[in-house]
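Here is the structure we will look at.
One protein chain omitted, others in place.
Residue numbering begins at 1 within each chain, and the chains themselves are lettered A, B and C in the order written.
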């Protein structure tokens, strides 16, 4: 039993924290939220130079470190409320290719991702947005050695800044009730792919992606035909844990902001942090944050060990999401009116936390998963 | 719109409060909880002399006042955590006879109840304890001008101290899915009636009542054959509202105890009631209590006016029950260890409130009713 | 005990409803714009003023005032009915500050001259008001107000900055509370309440955009702003008492329970129409419905007290806090109902309820802060309502 970080994790943490605190200031964050793509190629190059774009990619494909290192870095990204296709590229794209891809595909995509030259994302949910296999109706029809793909995907992360989209679809007459799904990796520049930004509260970059008679082939299938869903499930576990890691980092930073403010702001002749109602709120924030952190680490560790993490992932996402709601609400309550203004940095965290809560399944979704595990 | 009590209600309140505070001391309460019947004939006679046993019974049968007067008195009974068959006799027995009984039945029972000489209770739920019509399986088979009743009823209030039990049953081959139920008023001394006390946390007097080949007749049917359920539903509304009134009185008294203690007990050099965490708890207790009171009064008023009160009753019972939980929990938190002892009076209220919450349908039951009303 | 409106009150409600059915801009009803969300509409100020004037013409903004000042002396329940219907019909037009705070203050503490000068403008819906209390360093702690007005021959001259001034960007008049005595002890005795024409030279209003991206608040800068002495309400250095009586009023003026109930109704309708309901959500909807009803009753109690000539004090803090916190919880719940769709803003055609879910959620963070924080409310309830002692 070890609740601490090892040397490499601590190093990654320091590296990421130093870099991000210096580079990713509040001003940058505000600009990125307004920006269409939400990141700059310069920043991406810097991340690549630091090898951060290779995290959790196998060494033979130019990567470095494991999933826990990635989780530690994502926590630091949470602290600065980082925006950009890092999550999509590493947690979704790279891990799907690593897990489901054949040798040729791995060589084609992974080194490029690790070097910061390629980015890929995943398109799963459709109109129900439920992350269940039976809502997938996109369909690829084989036709003269090719497939013609049609479908409409929603809430696709960073589709506007990636090079490839991995699309979960049915093949030919695969039955929605019984048969599996197939994963196609599609170049965004293929004719028939159209991407439309979804305006969200958090200003994070989510899109509606429509595939209209998109021509693709068996070469672009990740894993076997009809056997894609187990890969999606595993990547959804990763994605949820990674979201938790970001949310924990965000909550930690928000507690820090709150404590600073509570110690400095006075009312009725005292720093407001001396009032019991404020103290008790802050105490509960810390409990929520530490509980969230360990729940996240536990799930991440299991997954990194190759153990089943379905239960731990559901627990982490359900708990962290609710804890984050409480933390954000308390932060606003302590900050008072100033935290309610657009100029203040607090609401960037609040909004993003809510976006992350609902991505890859909300609280009730995960509680349902948990209830289903006996 | 009038949120106040009228002159008669205020008079009833003062009368009841003066009498009960004098008569129903903590010592009496403790003894009654231990007592098998939970009341003394002497006390009953005093209530009768004050006409309190006639409340809400029509004047022509020796009664006095209306349902609102009864509600006001029940609130005062809540304040002293009153035990005894008053609720059963007035809210259940008398009101069912008044509503469903024919002239002869009314003359037979109501004056006796008003004079304090007769008491009747209601037996509805069986093993599912759900207060839904479809759980009733007790059955009366007609046989040579009589009915032979068999069934097992649970959580029957004060069965041990009443003279009559009104039993909800099916007649002959009445179908559980489709047909109605029939109400029989049965003398407890009829051969085949057996009553067994249910040991409850609150020490309130609830029983299991078994009818084994009990001979009864058409004369003892309240209302028409197969037409009993609407009466039961109405009396369940009354009962739930009346329970709310008692719970509000209990919560008021518990807040009083809590404030007294918070003002007197010191810690760290201050009365504990000066600490913000205690103050905020107490503030929330008051909000819960006042909200509960008005929700109860509104439902009671509608019912008293002859208006439909299904929605208001569900709202009141769901809200008051949860509010009471919070009030009791806060009272214990403020009282600290002393409130956790058997000697202290607080837990009598806590336990009873929980018993009343679950009687005639718990929170989720009433929220379900509310959700079903469009 | 009587939990029904009188036939006259019901008739008034029907009259208001018929009026709103006709007058409320279709877009406001279709998009289910709630009271706290209205500043986001580009035409809001214009619609707000025009609805106010229409209601003013009907005499509805002042009908509960004494006849002497143009009212009809009806009970406060008429104002409440009006505001409930406004909430139900998603209508702008009610100036919470002018009608809800300044008018009662004038009726209570204003001179005859002040009443004659200002009440007609409020009654007609033509004068809109703002209120400047808070300062950058003092939110909840009113007595700490620093902005100072120095006395001159026939006027006071104000310099300094106020903040969180709702509607300051278009209000005609301003209820200003500033310090007029720096030596006063205790310090709350040195405050004075002024009525200030917003066109007075030296006043600058800058927008403060809120986290929902909307312009509702402002900073107001005063640079040698001179205010005639006759614009003092309630006497020199007696502003604190005026404000205290106002706060109780402010807490009863917004019918937040009705706004919350309207939103809950719309939300359930949306969930129903889109087949999103399940037993868990139904259970939560029912719980919120019960609480909305309780919020309504806690508010009615205050109106009833006023109708009896009593002054609600901690009772209004209870009602205000419960309603606002409830609305906050419902707004949070709203985000669960439509899953990931909830996060879409009104700019998206896919946004549920035209983006209302996300914007109500964002706006709700202020509900436990505005008109005094929930902490202050609980302090008031505990100390004034329950007699618990202050620390030390």
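Going forward, a residue touches a chain if its C-beta (ideal position, glycine included) is under 8 Å from a C-beta of that chain, and two chains touch if they have at least 3 such contacts.
Please read all numbers here as calculations on a predicted model, not as lab measurements.
Student: Taking the complete complex into account, tell me which visible chains touch the one left out.
Tutor: A, B, C
Student: Which candidate, A:234, A:302 or A:344, sits in contact with the chain we can't see?
Tutor: Among A:234, A:302 or A:344, only A:302 touches the chain that is not shown.
Student: Pick from A:48, A:274 or A:345: which residue touches the chain that isn't shown?
Tutor: Checking the options A:48, A:274 or A:345, the one contacting the hidden chain is A:274.
Student: With respect to the chain omitted from the figure, which of C:204, C:278 or C:308 is a touching residue?
Tutor: Reading the full complex, the residue touching the unseen chain is C:278.
Student: Can you list, in ascending order, the chain A residues touching the missing chain?
Tutor: 1-6, 9, 68, 255, 259, 262-263, 270-271, 273-276, 278-280, 282-284, 286-287, 290-292, 294-295, 297-298, 300-302, 305, 312, 314-315, 318-319, 364, 367-368, 370-371
Student: Considering the whole complex rather than only what is displayed, give the residues of chain B touching the chain that is not shown.
Tutor: 125, 129-130, 154-155, 198-202, 208, 266-268, 275, 277-278, 325, 329, 332-333, 336-337, 339-344, 346-347, 350-351, 354-355, 358-359, 362-364
Student: Over the whole complex, note the residues of chain C touching the chain we left out.
Tutor: Contacting residues on chain C, toward the hidden partner: 278-280, 283, 391.
To be clear about the criterion, only the chains that are shown with their structure count from here on.
Student: Which pair wins on C-beta contacts, B-C or A-C?
Tutor: More contacting C-beta pairs are found at B-C.
Student: Can you give the whole-Å distance between the Cα centres of chain A and chain B?
Tutor: 54
Student: Measuring centre to centre with CA averages, how many angstrom lie between chain A and chain C?
Tutor: 40
Student: Give the residues of chain A that touch two or more other chains, as numbers and ranges in rising order.
Tutor: Chain A, residues with two or more chain partners: 275, 277.
Student: Residues of chain C touching 2+ other chains?
Tutor: 375, 378
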